[in-house]
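The other protein chains are all here in position, but one chain of the complex has been omitted.
After this line comes chain A, so read on.
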Amino acid sequence: MRQKYMSSWGLAFAEEREMRKLERMAAKGWHLKKFAPLGYTLVEGEPEDVQYSLDYRTRPDEDYFDLFASSGWEHVTSTGDEIHIFKGNRDAKPIYSDVETTEEKYHDMERQMGRAALILGILWIALFSLFQFDWPTVVETILIGIQLLVTIGLVFTGLPYIGYRFKRKRISREG
């Protein structure tokens, strides 16, 4: 079976856009199989008119997947026992049906990312202040390396935090 990689711009920013893109791909016969690093793996098959929905849920039990299945949403794949994608027919009802719970969908992710970004941010400042001192070249190189890693970590938690927060605010504003 032929496979294809589809890149992701980050679920915090492009969830809806990417779900719609997965639907267009399915209509062309390319179906979501699983998450891949910074994207998705698709496999070739028959064209299908379907809709995809994504949910965040840490370690859900069997009842969770049962509820989706009996509402016409087939579980496709998950990552980290935390992010789950479901596939439904065109007439399957939305997986979130009210503002309150839709807002909560993003609230936990916002909090997790915010907490991680805060810790990394403090670490970043602490490391930065170490550069005020004179260090032997070896130590300085190591410090620069660590600083670089922390910076990357900060970007990959700080940006999603802003994205989830923005999204949650928009949902509570627009209803």
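Criterion: contacts are C-beta pairs under 8 Å (C-beta built on N, C-alpha and C of every residue); 3 or more make two chains touch, one makes a residue touch a chain; residues count from 1.
We adopt the following convention: contacts and distances are computed from a predicted model.
Chain not shown in the complex: UniProt lists it as "PadR family transcriptional regulator", one of "Bifunctional protein PyrR", "ABC transporter substrate-binding protein", "NADH-quinone oxidoreductase subunit NuoB" or "PadR family transcriptional regulator". The chain that is not drawn here is touched, among residues A:F35, A:Y52, A:W73 or A:Y161, by A:W73. Note on the undisplayed chain: of the listed residues A:V76, A:I95 or A:L154, the one touching it is A:I95.
Which of A:F13, A:Y64 or A:F166 touches the hidden chain is settled by the complete complex: it is A:Y64. Considering the complete assembly, chain A touches the hidden chain via residues 53, 55, 57, 60, 62-64, 66-68, 70-71, 73, 93-98, 100-105, 107.
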